[in-house]
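== subunit A ==
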Amino acid sequence: MNLTAVVWATTGALFSFGLAIVVFRRQLLAMLLGLELMLAAVNVSLVHHAGLFNDAEALAVVALVIAVAAAEAVVGLSLILRMRRGGRGADAALLTELQG
Partner candidate 1 sequence: MTAAQVPWAAWLLFAAPVAAILIGFFGFRRFKPEWTHLPILASCAVVTASAFWLAAHVYTGHSFDLNLFRFAEAGDWAVDFGLRVDGPGVAVLAMVSFVGSLIHLYAAGYMKGDPGFSRFFLVFHLFFLAMIGLLTANNFVQLYLFWELVGVASYLLVGYWFHKETARKAALKAFLTNRVGDFGLLLAVLLIVLQFKITHFHLLYLKAASGATFELLPVIGFLLVWAACAKSAQFPLYFWLPDAMEGPTPTSALMHAATMVTAGVFLLVRSWPLISLVEGLPHLIAWIGAVTALGAAVVAGTKKDLKRILAYSTVSHLGLMMLALGLGQIATALFHLIVHGFFKAALFLCAGNIAHALHQPTANVDDVGGLQKSMRLTYLSFLLAALSLAGVFPLGGFFSKDAILDAAWHHGGALAVMGMLVAAGSAFYIFRMLFLAFYGARPEQKQAPHAHEAEPILGVPVLFLALGAAAAGLLKEPVERFVLMGWRGMPSGLAGLDLVLNLPGEPVLPHLNMTVAVLGTAMAALGAFAAWRLTMSDPGFDWRWRGGAAEAVFESDFGWKTLVDAFVRGVSRLAGFTGRVLDKGGVDGAVEGSAGFVRAAGAAIARSAQGRINDYLWWMLAGTAILLLRVLR
Partner candidate 2 sequence: MNAPLTMLWLTPLAGAAVCAFLARYGALFFSMLFAGLVAGVACGQSSGGVLSVVNELGPVWAYGISYRLSADSLSIGLIALTAFLNLICVAASWELEVPAGYWACFMALASALTGVFLARDLFFFYVFWEATLIPMFFIIGLWGSSNRLHAAVKFFLFTFAGSVFMLLALLALVSAHHRITGVWTWDLAALDATTLGPVAPLVFWGLIAGFAVKIPMFPLHTWLPDAHTEAPAAGSVMLAGVMLKMGVYGLLRVALPLFPTLSFEALPILGGLAAFSTIYGALCAMAQTDLKRMIAYSSIAHLGFCLLGVLSRTSQGLTGGTLQLINHGLTTGALFLMVGFLYERAHKRGLSDFGDLATRAPYLAFFFGFSTLASIGLPGLNGFVGEFMALSGALSVLPILAFAGVLGVTLAAAYALPAFQAVFWAPAGPGSVSAKVTDLNRRERAVLWTLSLLMLWIGLAPRPWLAYFEPALRGLVR
């Protein structure tokens, strides 16, 4: 059992958990957490494979993903905060503006 298999199993599990949280939960905060989890899983995988293939670009992408995740968290959190302030809770099922 080599390291790659371990990484694959871990990141796969992490990613699946994240996905499951996003898809099944309706609590917005939890959904955001799920998203971050998925991003983190991808990052772990990227770091491993960067070492595996000696590729610096992948590491650069990791930095980029961290930045994106941070930005996304900022935007997402502020949106959620705005929702709560507006007295609409944090339940995704109540957000139906996308319906035309």
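Per the selection procedure, all candidates are chains of the complex that A comes from, given by their letters.
Worth a mention:
Throughout what follows, contacts are C-beta pairs under 8 Å (C-beta built on N, C-alpha and C of every residue); 3 or more make two chains touch, one makes a residue touch a chain; residues count from 1.
Quick caveat: nothing in here was measured; it's all calculated off a predicted structure.
Among the candidates 1 or 2, the one that touches subunit A within this complex is 1. Chain contact summary for the complex, subunit A toward candidate 1: residues 19, 22-24, 26, 31, 92-93, 95-100.
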